[in-house]
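Sharing a structure, written as structure tokens. Questions coming.
Every protein chain but one is kept in place in this view of the complex.
For clarity, chains are labelled A, B and C in written order, and residue numbers in each chain start from 1.
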Amino acid sequence: MIELHYFAGIRVLTGIPKESVNFSNQTVEDLWKWADEKYPGIRNSSARIAVNEEYALPSDVIESGDVVAFIPPVSGG
Amino acid sequence: MIELHYFAGIRVLTGIPKESVNFSNQTVEDLWKWADEKYPGIRNSSARIAVNEEYALPSDVIESGDVVAFIPPVSGG
Amino acid sequence: MKAFEVVTEPIIPQLYADYVLRPEAGAVTLFTGHVREWTKGVRTLYLAYEAYVPMAEKKLAEIGREIEDKWEGTSVAIAHRIGELQISDIAVVIAVSSPHRKTAYEANEYAIERIKEIVPIWKKEIWEDGEEWIGDQKKKPKEEIV
Partner (left out) sequence: MKAFEVVTEPIIPQLYADYVLRPEAGAVTLFTGHVREWTKGVRTLYLAYEAYVPMAEKKLAEIGREIEDKWEGTSVAIAHRIGELQISDIAVVIAVSSPHRKTAYEANEYAIERIKEIVPIWKKEIWEDGEEWIGDQKKKPKEEIV
């Protein structure tokens, strides 16, 4: 299981702030494919994925227990 | 009569913070000559002269009643 | 207070300026970002900020380390407020101390630029006729709305 967090505009798209899903030993790229199937359009949102509070590369592997966040373009300040 | 003010390093040189002197209808350049005779070295101090709280040009005329200040290089901030 | 934090209560800027002050500092710059009433001709009623708090605080601290590495002798503190903010409220404060002033300005401006790049915080603008999460360039308020 991994924990998924959705923020701001992405949360509006998913309709939920977070969820737990079965996912392990797959890459960030795989997660994008899974997410875009479940939440069409999420991939075109310019969001980035963070794994355990660090921005991740498409080839990074996600392990069970990881906390993953979809980070839409930030607008703090 | 005009009022002369001396500040910082210039005050150390003149030994007094201010004085009143007979001086009118002469230029800033004339005042420099007078001052350098009374306080040798004052002219080489890189000071500027302000008349009535504005920096003055050598050709500006000083009138009786004016307040004149010798402004050594400033070092505020 | 922490040197790098996301807060929900009103920000008191002086706390952060005091935090970075030290005997070798000749200059302190304090930047505060405020909720502005008008943006491109559109009137903002208020803002709502949201953050991915643990990651945001981590990234703020990372920016602080970047600065202290890049400009010798600097010290940094940053706070960002989340929740509903009214016009003129402080959304972000950045305090930088430095032996010399040029660095204090430069490093402070660097901090706000980096915050806008990497810190997971989002702003929702609430106008008279709607609201929108800011960040997606395609949906920014347009001048012709006026």
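Methods note: a residue touches a chain if its C-beta (ideal position, glycine included) is under 8 Å from a C-beta of that chain, and two chains touch if they have at least 3 such contacts.
All values reported here derive from a predicted model rather than from experimental measurement.
Enquirer: Among the chains included here, which ones are touched by the excluded chain in the whole complex?
Expert: Touch partners of the hidden chain, whole complex considered, are B, C.
Enquirer: Which one touches the absent chain: C:Leu30, C:Ala48 or C:Ala61?
Expert: C:Leu30
Enquirer: Of the residues in chain B, which ones touch the absent chain?
Expert: Within chain B, the residues touching the omitted chain are 5, 7-9, 12, 45-46, 50, 53-55, 69, 71-77.
Enquirer: Which chain C residues touch the hidden chain?
Expert: 13-14, 17, 21-38, 87-88, 99, 101-102, 104-105, 108-109, 112
In this text, only the chains that are shown with their structure count from here on.
Enquirer: Would you indicate which pair of chains has the most C-beta pairs in contact?
Expert: A-C
Enquirer: Which integer distance in Å separates the CA centroid of chain B from that of chain C?
Expert: 48
Enquirer: At what distance in angstrom does the C-alpha mean of chain B lie from that of chain A?
Expert: Spacing between the chain centres: roughly 72 Å.
Enquirer: If you average the Cα atoms of chain A and of chain C to get two centres, how far apart are those centres in Å?
Expert: Centre-to-centre distance between chain A and chain C: 25 Å.
Enquirer: Please set out, as single numbers or ranges, the residues of chain A touching at least two other chains.
Expert: Not one residue in chain A touches at least two other chains.
Enquirer: Can you pull out the residues of chain C that are in contact with at least two other chains?
Expert: Residues of chain C never touch two or more of the other chains.
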